[in-house]
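Just one protein chain is left out here, and the rest sit where they should.
Labels run A, B and C following the written order; every chain starts at residue 1.
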Amino acid sequence: MEFAFDAREDSLRREVQAFIAEELTAAIREDIDAGELGVQFGPIATAFFDKVRARGWTGVSWPVEYGGQGRTAMDQFIIEEEFGRAGLRIGGAGTGAPAILASGTEEQKRAFVPGCIRGDIIFAQGYSEPGCGTDLAGIQCRATRVGDTYVIRGQKTFMTSAHVATHIFLMVRTDPASRRHAGLSILLVPIDAAGITIRPLWTIQNDPVAPRGTTYGENRTNEVFFDDVVVPASCLLGEEGDGWNVAQRGLSIDRVGARRYLMSVLRDEDIVNWLKKDEAPNRALRADPVVRDKVAELWIEGQVCRLLTMRSMTIARRGGDFVHEASAEKVFAPEHGVRATEAIGQILGPHAQLLSSSPEAVEEGVFAHNLLGAFQSTINHGSVQVMRDQIARKGLGLPRPGKRGETV
Amino acid sequence: MEFAFDAREDSLRREVQAFIAEELTAAIREDIDAGELGVQFGPIATAFFDKVRARGWTGVSWPVEYGGQGRTAMDQFIIEEEFGRAGLRIGGAGTGAPAILASGTEEQKRAFVPGCIRGDIIFAQGYSEPGCGTDLAGIQCRATRVGDTYVIRGQKTFMTSAHVATHIFLMVRTDPASRRHAGLSILLVPIDAAGITIRPLWTIQNDPVAPRGTTYGENRTNEVFFDDVVVPASCLLGEEGDGWNVAQRGLSIDRVGARRYLMSVLRDEDIVNWLKKDEAPNRALRADPVVRDKVAELWIEGQVCRLLTMRSMTIARRGGDFVHEASAEKVFAPEHGVRATEAIGQILGPHAQLLSSSPEAVEEGVFAHNLLGAFQSTINHGSVQVMRDQIARKGLGLPRPGKRGETV
Amino acid sequence: MDVLPDEDEAAIQATAEDFLAAECTPALVRAAERDAARWSPALFARIAELGWLRLCLPEEDGGDGLPLTHLAVLFDVLGRHLAPVPMHGTMVGAITLARCGTPAQRAILPAVGRGEARIALAIQEADGSWSADALALRGRREGDGIILDGAKSFVDGFRESTHAIAAFLLDGAPALALLESDAPGLSATDLVTTAKDSSASLVFDGVRVPASRIIAGAAPLRLLMDLAAAFLAAQMAGAARRATERAADYAKDRVAFGQPIGAFQAIQHMAADMLIGAEGAQLLAREAIWRLGEGLPATVEAAQAKAFANEKCLAACRSAQQIHGGIGFIEVHDQQLWYRRVAAWAHRCGTAREHRRTVAAALLDQQGPVRLDVPLVAE
Partner (left out) sequence: MDVLPDEDEAAIQATAEDFLAAECTPALVRAAERDAARWSPALFARIAELGWLRLCLPEEDGGDGLPLTHLAVLFDVLGRHLAPVPMHGTMVGAITLARCGTPAQRAILPAVGRGEARIALAIQEADGSWSADALALRGRREGDGIILDGAKSFVDGFRESTHAIAAFLLDGAPALALLESDAPGLSATDLVTTAKDSSASLVFDGVRVPASRIIAGAAPLRLLMDLAAAFLAAQMAGAARRATERAADYAKDRVAFGQPIGAFQAIQHMAADMLIGAEGAQLLAREAIWRLGEGLPATVEAAQAKAFANEKCLAACRSAQQIHGGIGFIEVHDQQLWYRRVAAWAHRCGTAREHRRTVAAALLDQQGPVRLDVPLVAE
């Protein structure tokens, strides 16, 4: 056991912090905020991200031969955490590249991974459909093999970055006779392929728009329609019919890591730092033992989130396989985020309802917007219900339910 | 709506309180405590209970023709509550009489109900078996009709009052080919029938014995073995094979009412009244805003327990049927009891572990013993899991599970 | 002891449910959100026609003189349908005036009963405290009246009100002032809340209130705050119950893993807890309102109801979101309407912490033992 980062990691963290403090100017921030989802922005921000890339802080843990840095997952965590704390997303989660590295052909790796690292290629995740979210095995979006092409027909939803993406990491049913997990495949689909229609789904964070750093603060996601979209068969990732396993390798990265961790715990720090402000209401709340007790309770839970994340990082570093540990993190941390959000509401009182554009809003309304969004992290990328099923079965060996008898 | 007792009920309550204050002497208490389960005791206590009966405070809501008073269920609640607060059990729950009144023959009603009221007849409840508790439909204890008799063979467990009872309210399987709820019957079996063996099961409240008023403080329950026990066929209650329905009518009374209510909430009052004592540690804890906040939270939950109980009483008074209301009470109140017990532990600190015989024990160790027992009330007479199933299905119309598919 | 609606109350409840289910659709709620005024004058006019506003006003003030429990069931139904009308402040204000006002002050009540006068409550100030001890707005005596200089915040429904009742300090003691919303010197800034209803901060710049419009003393403010907390708790219970029913309905239809998600025990148990939370809040609120109607002390009961509702009704609505999965996050889906509103209501009229402080004081700072069924009286 070693509950500390090593000297090299500490120094990396300081370097990233110093870089952000020096380089991330107000002008760059404005440029980034004017863009979408931290990926579409103007020339000032582009220059900034070029510097980030020049430092080797994107594609950190990916292989050198595909444009990565070949460094440790912990280095990547540190870099992502520091940029995440500054409100910026730096590569990694949700990009599709991990799955391509795991299952792609040599050609696909060369075609996509360097672009993902450079930011030229942005994947949207094409899993959910109107009829299936948590249970992805119900996917109906169909791709039919016709000669050297696939013809795609169907609909996807909650494709958050579709409107800024260059490609879709698309899960389709290639075997129409198949059921459940069998007969699914992953296609890497160019977003500009003919027959793709993207329609915005505005979220409850849209009016007014959630401030930076809100947990699940996206103001837009998308429905995407595929109307006989023809793509070359070379878009297939991995084996046809093996899409479930191909996707699992890519999905798991969204359940752990810096982004998920920060999403769940930033409010713990925010409320403490807000209470420490030298203003009268803050002073009064800070002196209230009931507030203090609650804040300490949240803080301790936040520490558990951190340690569960560090446990996942330890397992990854050691090259081991997860049993139930990633699922445990994906239950405790999101639900902590919800508990923290609601507890903070009862500390702030009526200020907790004031959104970003409101006079008298506290911290640009981040607590209020978080209240609107936090529950989403208990659903996306595997609901806490499904995660608990997995903990019980994998971590404790409990049996799958069979046909249940009468219960009353 | 009328959130108050009427003048007659208030006066009844005052009368019972005055009676207990005047008549329940230390000598009587001693005599009762020397007995078992509030039903076996010496001549002093017997004289006291004769006076209670003379006031018409047993069998309160049962028909006059069978020795009852024909009064309201609320009168019975008030009387049971006041005696319960004094640590005494007065008729009603668990006696078997409600089920006999609902399903018995005229002869059975005359044979048993007046005796239950007088205290001459005491029923032990013979439901659980080693292989079935929550799922009573798994009962295997067999009764075979042989001429004008039933021959009983099998085993029961957790028969708490078997060692003081005169009869067993016994659920048996009369149709060996039947499964689940079908083919069960209820027999009213004299405890002294040949072939019945009673063995004590000592509980974790036995050494030292839990003080009076501990939630689930029984120090003994029993296993009961039936070795070809022959009883007359007239012991059958209701129709042969209809035992499930016969029992439901008797069981429901154990899920609501004064005893269940007090079991869940007495600690709320106890901790407040203990904190109000004029001693230094109590004063210090009483002044701690964190303790105050927690005690208020428990108190509010206790009020919800009271109101859920009053809702059940309202439904009963109006002659309506329960939908999910009794189940809601049977979820919230026992779990509140557990929450209260554990929260009080973190208020009391190391005193919370001191049992009844310990020096320095707080309130004779009632909080510590409660910690040992409170969880039992989330299990007995229908686990909170089964109760929640019922709330969801009956209260919200959610479907029974069918054959579940793969969940991951 | 009868904790369920009686025949009259049940009839009002059924009528209100039928009416609002038909008239107060999610589309109407959305339209009110988009409107600059953020309420539905048309719906409020219909409600006035139906007589709900005069139901519990005294007969001598043009009301029907029915017990306050009728409002308990009405607020439940208004909460169920998220009715965008200024019933809460108007009824709280009107009943306070009916109880504590002079005949001159009560002169507004017939207009309230007709829906013509609408009242907003200006109780809290910038720090958000829900406590008479936190009052900072002071009245300065001048001639036959007082002058108010200062500010109020979190004044819900001010834009659609004709009047406001403001709490302030007069000679160091609490008092209430009945003001016209357009009183000279009074200005409002809109707040933007998760509920997207109307809420405002007020600035009092030498606002003159004649002595005849002042109600002095701590008791009227106490009554006003108790009514506000209890009525809002009732409204939250209704909303939470409806959110629970909607989630259950969704769970019956939505299929995952080969069966309706409502057949999964995890969803069933979550739904059961949602229902219990909503029902517990409803019972607590109804008890408080019944006591208020009987003229009994109810500060502790109102505090209990709001403390419990804040946590449990919000949890029920959040679980309803969870059951709805991704669509709970999407603006065009209706479920979020319940969540956003209850997320605001859970922070109005006092936090759980503040209300528990009231309960704790009643429990611990008075002589003598307590019993759960013996009401506590706040100091």
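General observations
Note that in this section a residue touches a chain if its C-beta (ideal position, glycine included) is under 8 Å from a C-beta of that chain, and two chains touch if they have at least 3 such contacts.
Since the model is a prediction, treat every value here as computed from it, not as a measurement.
In the full assembly, the chain not pictured is in contact with A, B, C, by the touch criterion defined above. For the chain missing from the display, the contacting residue among A:90, A:313, A:355 or A:374 is A:313, taking the whole complex into account. When the full complex is taken into account, the listed residue touching the unshown chain is A:396, out of A:7, A:54, A:177 or A:396.
Here the missing chain is touched by one residue of A:331, A:354 or A:368, and it is A:331. Shown as candidates are B:263, B:347 or B:398; the residue that touches the absent chain is B:347.
Although one chain is not displayed, subunit C still touches it through residues 264-266, 269.
Panel shows subunit B; residues 128, 131-135, 137-138, 157-158, 201-204, 206-208, 216, 221, 280-281, 284, 288, 290-291, 338, 342, 345-361, 368, 371-373, 375-376, 378-380, 383, 385, 388 of it touch the chain omitted from the view.
Within the entire complex, the positions of subunit A that touch the omitted partner chain are 1-6, 9, 74, 265, 268-269, 272-273, 275-276, 286, 289, 292-293, 295-297, 299-308, 310-311, 313-315, 317-318, 324, 328, 331-332, 385, 387-389, 391-393, 395-407.
In this text, only the chains that are shown with their structure count from here on.
When C-beta pairs in contact are tallied for each pair of chains, B-C comes out on top.
With respect to subunit B, maximal separation of chain centres occurs for A (centres as means of Cα atoms). Inter-chain centre distance (subunit A to subunit C, centres taken as mean C-alpha positions): 38 Å. Annotation: 51 Å between the Cα-based centres of subunit A and subunit B. Contact with two or more other chains is made by residues 289, 293, 389, 393, 400-407 of subunit B. For subunit C, residues touching at least two other chains, in rising order: 257, 264, 267, 352-353, 356-357.
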